[in-house]
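What follows is a set of notes on a single structure, which appears directly below.
One protein chain is absent from this view; the other protein chains keep their places.
Take a look at subunit A:
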Amino acid sequence: MLRRGWFLPIAAVLGFAFLYAPIVSLVLFSFNENRLVTVWTGFSLKWYGELFRDPQMINAAILSLQIAAIAATIALVLGTLAAVALVRFRRFRGRTLFSGMVSAPLVMPDVITGLSLLLLFVAMESMLGWPQGRGILTIVIAHATFCTAYVCVVVQSRLSDFDRSLEEAAMDLGASPVRTFFDITLPIIAPALVSGWLLGFTLSLDDLVIASFVSGPGSSTLPMVIFSKVRLGVSPDVNALATIIIGIVAIGVLIATIIQLRARPKKARA
């Protein structure tokens, strides 16, 4: 047993500092008046104003949000189907393989995923003529691919706690299988679907590496624009943008967590 002393508090402070100091400094400097990122001269919101006057940034942001929303939705459908297959059909030929393949993108380095998708799209274009070139469509497909894995994991855990007799009870009371799905199954797994979607949305919004591989001219996502801007030197409006994104992501994660937490105790007691 460790004695209560100075070690644990200091370790905790250092740990949090290591994780969050860069983010805090970024947020602080987004309100800096000076053009030099590292020199604090006074509070100002001018970089936020600057940001909203930059059409390249704004367009990229809108594009990223659209891609994230579509990719998360596709991933939600596919991931839920995969989770249902894995949980409901305990034994089928190739189950282990399927389960492994579904969750593989979780541990696959982005570079590999991006590169392999790029090669696939190029090959498909030359053989099938589809997808034509690379752009929004290919980014959506790529993002949906890896988000599916996350959705599947989240929904799977919820489904495996699901009491099958609830569905049987509904059918016993005269509900058809479709009716049962909408009346019983969907409301009960809804929290997992919402948090799966939000997770997919945030991951897609975040992604730089995969998008860089599979995007084409005129389809630069927000992370790509930021990355290219930063290479030319860090400008303070990037800080402002980053602060906004951190805010959105934090709110998203918070909502997902709250929904999951509120769903848990109810089920535990019911």
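General observations
We adopt the following convention: contacts are C-beta pairs under 8 Å (C-beta built on N, C-alpha and C of every residue); 3 or more make two chains touch, one makes a residue touch a chain; residues count from 1.
FYI, contacts and distances are computed from a predicted model.
UniProt lists the omitted chain of the complex under the protein name "Spermidine/putrescine import ATP-binding protein PotA" (options: "Oxidoreductase", "3-oxoacyl-ACP synthase", "4-oxalocrotonate decarboxylase" or "Spermidine/putrescine import ATP-binding protein PotA"). Of the candidate positions A:V27, A:L115, A:A175 or A:V249, contact with the hidden chain is made by A:A175.
When the missing chain is restored to the complex, the residue among A:V155, A:I184, A:L241 or A:A256 that touches it is A:I184. Of the residues in subunit A, those that touch the hidden partner chain are 163, 165-166, 168-176, 179, 183-184, 187-188, 266-267, 269-270.
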